[in-house]
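As you look at this complex, bear in mind that one protein chain is not there, while each of the others sits in place.
So, chain A:
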Amino acid sequence: MTMLDDTSGQTSAPRQTPQALIAARNIAVFLAKAPPSAFGLIVLAVLILSALFAPLLATHDPYVQDLQNTLQAPSAAHFFGTDELGRDIYSRLLYGSRITLTIIGLVSIVVGPIGLFVGTVAGYFGGKVDIVLMRLTDIFLSFPSLILSLAFVAALGPSLNNAIVAISLTAWPPIARLARAETLTFRQADYIAAARLQGASATRIIWRSIVPMCMPSVLIRLTLNMATVILTAAGLGFLGLGAQPPLPEWGAMIATGRRYMIDSWWLVTFPGLAILSVSLAFNLLGDGLRDALDPKQMNRR
């Protein structure tokens, strides 16, 4: 039997670069090419940069009150004006981006693994395990997420950390459903059968074979979820159940600005725009990721 012919011409990818890095770079390039997802990437970059360099970019201390200068309209001294206690809104928005990023980050870190675990285990084992886990998921799904978070925060006490816990508790079920649906399509595949014939344990099959296949759609779903997470966090802040004053959380800023809204439009407009653009950016980014990670696009990567 002769060697196969095309071994001489293999110069495709340099051996040292890990496949994951190449894929990540290609996805980023793909996202940057389409205008909507490029907008998403830019807003996300601005968000991260302003969170990182908030102390450098801010013109004022976000917590210092200046009762001589309350409710000042936007001007050169205060780009976005001042609030009812004379605090600089521009600086508060910059510091608020740190809170937003913390919420998104922590919620995603908690929700992704929980959803993935519940979904893949339910999907792979099926039967009773599936029934128990999925009915549990259904119970969480059957409440509107804001109401359920409200209930959790009310029980745990209002604070930023409790808001994060509450949002996480309500955000994992859609991920679990998705991961289960994906797992059901892979569990009969021959490569799973082959892994079983090699003596692989269920844990190993789920971790090594099923989780990598579920990752793209879970990542997309997480990104799309972030918009909801931001809105829920802002909603909780607005209701006074999330971040507590004087933390510059965007939703809480709108809540306190509401009373002065008629005379001083800038109090609610700028935090509102920030929430709008960030949640829009995550939606667009999620859509872009869906295109980038589409299996049909695999060959292009």
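Basically, a residue touches a chain if its C-beta (ideal position, glycine included) is under 8 Å from a C-beta of that chain, and two chains touch if they have at least 3 such contacts; residues count from 1.
Convention: contacts and distances are computed from a predicted model.
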Candidate names "Glutathione import ATP-binding protein GsiA", "Circularly permuted type 2 ATP-grasp protein", "MucB/RseB N-terminal domain-containing protein" or "Methylated-DNA--protein-cysteine methyltransferase"; UniProt protein name, chain not shown: "Glutathione import ATP-binding protein GsiA"
Sole residue of A:127, A:157 or A:212 that reaches the chain not shown, by the stated touch rule: A:212
Of A:32, A:64, A:131 or A:189, the residue in touch with the unshown chain: A:189
Sites on chain A contacted by the missing partner chain, in the whole complex: 1-4, 7, 10, 12, 15, 19, 189-191, 193-200, 204, 208-209, 212-213, 298-299
